[in-house]
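Of the protein chains in this complex, all but one are displayed in their positions.
This part shows subunit A:
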């Protein structure tokens, strides 16, 4: 019995995945559980394991294809098994990118769609053959033959015009400067000249958004475009938190674990969320979905991007446990070893730039969450206390909230709750 490999759903909000790389070729043997392919989701690139043992008989989508979840992407079957009879029609909507090859070479048993006159492109057999060889969609070509018929020359011209024309000098400079000439639009005419390349050098090298950068870009745009952000800011007196941290680290000095302000923030936020369950929700179309677990994400800067590992059920964990998990997760994040489970399912994200000397900033909500906390540095400041000016360690918190579900007063109350837990950290001990 053949096994159909489907595009898996690897995250709450995932609707489609990009096939980055097939780790097995058609005709190769695969074992169940062995890595089969790499899939780029809206969060990261992940390895997908083979759901069955056998021969990878058919790959329906080539590398680079974007496929909706649940769609069949490959067929695994026994060596001698005939898969020609499998009805895969409609399973793939973009044909494999391989030039000219019959899509998958599998017989489609389903009924064929009747061809209507308007579906037909008027083209000579030679034009059709040429289009097939060049791998171009003949529908995009303008015909110059009688009655608008597409002739072979039209295909040749189309292919030529599709290729960027570059002067030899321009090409040389582009190569030496590491610039992709295809990215350059010539100022005059259709040929990329030396001047065009030199201008492009001035603009700097272009690097296409790809991989993690692309994911971050897409997510940020999605968040800013769909979530009506607003911001609530508050200064927190960290005197007690500083004392707590120093004390605990004193007790932990022989262990590998060190308590950070982030750990205290994680605990404080998770406890505050308990009292404001709407913060622990996400908008799904017209509905608000409330989550069960309180999972706090911490934004971790990487060399070439950013990832948000998640501490699950933070409200139910002690500070030592949180510190331990946080250290583990950050280490994994920096060595690119996080598992999908470890960076998905978050409720609320904490982004801290204090260590970079930032006093205050605003953050973009980590879609599909409803709020994010931007944390500045702890800085000694003069504070008025009962008509006296005293010096206190002050930290700014700025909450970005989704106004669809969190109103201003609620955000203020929620932020106040966090502030309460930070200024009176012993309150954290009462919960668990």
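The working rule: a contact is a pair of C-beta atoms (placed from the backbone, for glycine too) under 8 Å apart; a residue touches a chain by one contact, two chains touch by 3 or more; residues count from 1.
Rule of thumb we're sticking to: contacts and distances are computed from a predicted model.
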Message: Name the omitted chain as UniProt records it, choosing among "2-oxoisovalerate dehydrogenase subunit beta", "CoB--CoM heterodisulfide reductase", "Copper chaperone NosL" or "ABC transporter permease".
response: "2-oxoisovalerate dehydrogenase subunit beta"
Field: Which residue of A:35, A:51 or A:145 touches the chain not shown here
entry: A:145
Task: Taking the full complex into account, find the residue in A:127, A:193 or A:215 that is in contact with the omitted chain.
output: A:127
Task: Write the list of subunit A residues that the hidden chain touches.
output: 124-129, 145-146, 151-153
